[in-house]
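Only one protein chain is missing from this complex, and each of the others stays in its spot.
Chain nomenclature is as follows: A and B, assigned in order of appearance, with residue numbering initiated at 1 for each chain independently.
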Amino acid sequence: MRFAPLAAFLSAALLASSASAGEVVVSAAASLTNAFRDAAQSYEAQYPGSKVSLNFAASGVLLQQIVKGAPVDVFASADQETMDQAQKQGLVLPADRLDFVGNSLVLIVPSDSKLGIKNLPDLAGKGVTRVAIANPASVPVGRYSEGALKTVNLWDSVQPKAISTQNVRQSLDYVARGEVDAGFVYGTDAALMKDKVKVVYEVPLASPVLYPIATIKGSSNGAEAKRFVSYLQTPAAQAILAKYGFKKP
Amino acid sequence: MTPMQLDLDIRATLRSGKRSFTLRVQCVSNSQRIAVFGPSGAGKSMTLKAIAGLFTPDSGHIRLNGRTLFDSAAGINLAPQQRQVAYLFQDYALFPHLTVRQNVGFGLARGWFNPRARVRQEKVEHWLTAFHLQELAHQYPDELSGGQRQRVALARALVSDPAALLLDEPFAALDPALRVSMREELSQWQQRLGVPMILITHDPEDVRLLGEHVLTLRDGQIDARQTTWEEKIG
Partner (left out) sequence: MDVAWTALALSLKVAAWATALNLLLGIGTGYLLARARFPGRNLLDALLTLPMVMPPTVLGYYLLVLLGRRGPLGIWLQEHFGINLIFTWQGAVIASTVVAFPLVFKPARAAFEAVDGQLEQAARVLGISEMAIFFRVTLPLAWRGILAGVLLGFVRALGEFGATLMVAGSIPGKTQTLSVAVYEAVQAGQDASANMLVLITSVVCIVVLLAAGRLAPGRIVHR
């Protein structure tokens, strides 16, 4: 009889640690890290008992995880292309997908840089030896950057100097450390490290950067997932996103 | 007979935890055959190693044939390489990765390379023949018997013309029958070659046959009470 309280405690602990109803697994693009952490906290405060598990990486990486069966409920990507691929593979229903924020693509340099880089053509100059560009094969910001450079016929001269990174935050880190002369990140990322990097150029794009978000088809927490996505469209959530520099879609 | 003059006076204290051991040995001798006798742990090995340069006493001096090997007051401490003595270890310390021939010729090669297995040197061949090791010359130490190994160790030691031969319990690893014959052999060899010899042992028989000047050590000190062996000055 002495063991009853212990047994009760242990079973409660065991049950609590397994994914229970009310837990939503959200895979979001790396650039959403800070904003989504705040939003998740605000969501959990709004709906006590709910739990949001966040998973951040490059959008392409997240897609592969879902393709290979990761138990994800909500997927937020940094570009349409990745979400299109998800849709093509039957992971997302068109009706469940919507664009929830926008962003800008910027060229940044270390804050103490003396190379005088002011625009894209400057990157082709002799003094520039290393430019951080995320891997276009799996990272949206890399694709945006490649597209922008190709549009002005600079890809061939800049690509040999490209330091390929795994995600946008790694590009940001390399610029902040001064390991590269310049890098392509989102406006929201640059804003996080105002003291270490400076934005020298906002890159114009053929189509704006729009982040789609969707619930994954057949996920175990469908209702919760939908509730989270709806929450992101409330004024409270939008305010959080705007605080970090995200634009309205 | 090559004369040998040994002038030894050394002191050393070793501490291990709470125990300590003090060695205090003096000896002046002109004898060709010095035997250091005593039970295990008496300090015999330490004394022999001190002469060879493998152990450095705390103070004192060691002079061999007028040559100072060690003198703490004068700051002299010759490295083992410079002492020109030969040391025979209790378990022979033959190089396991070299053949008998290479072992014997080891001291003659001064560079960074071992003597080649197939190459023959006159001096090496001489000693191999003298100790009846020619048929075994291409074999490795782990293929030999105890007696054979001892002969190889002896040949290796003598090939460099040492000023003295130091033997650390040379027969301890042999069975009794072999001991008798090896003792005889060593005695004959020593006389024939005239190489001065210092031998340490706990076996009275070794002393009887091979000791001319006998030192008895007990607990690191010379035991002035001689039992049945009188000091014989040759």
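The rule is simple: a contact is a pair of C-beta atoms (placed from the backbone, for glycine too) under 8 Å apart; a residue touches a chain by one contact, two chains touch by 3 or more.
Source: prediction; values computed, not measured.
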Full-complex touch with the removed chain, picking from A:Lys51, A:Arg130, A:Lys198 or A:Lys247, is A:Arg130
The listed residue (A:Val24, A:Ala40 or A:Val61) that touches the chain absent from the view is A:Val61
The listed residue (B:Leu23, B:Ala52 or B:Ala137) that touches the chain absent from the view is B:Ala52
Of the candidates A:Asn55, A:Ser111, A:Thr151 or A:Ser164, the residue in contact with the absent chain is A:Ser164
For chain B, residues touching the missing partner are 52-54, 79-87, 89, 91, 93, 95-97, 106-107, 110-114, 140, 142, 156-157, 160
On chain A, the omitted chain is touched by residues 58, 60-61, 63-64, 67, 130, 135, 137-138, 163-166, 177-179
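By our rule, only the chains that are shown with their structure count from here on.
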Whole-angstrom distance, CA centroid of chain A to CA centroid of chain B, is 79
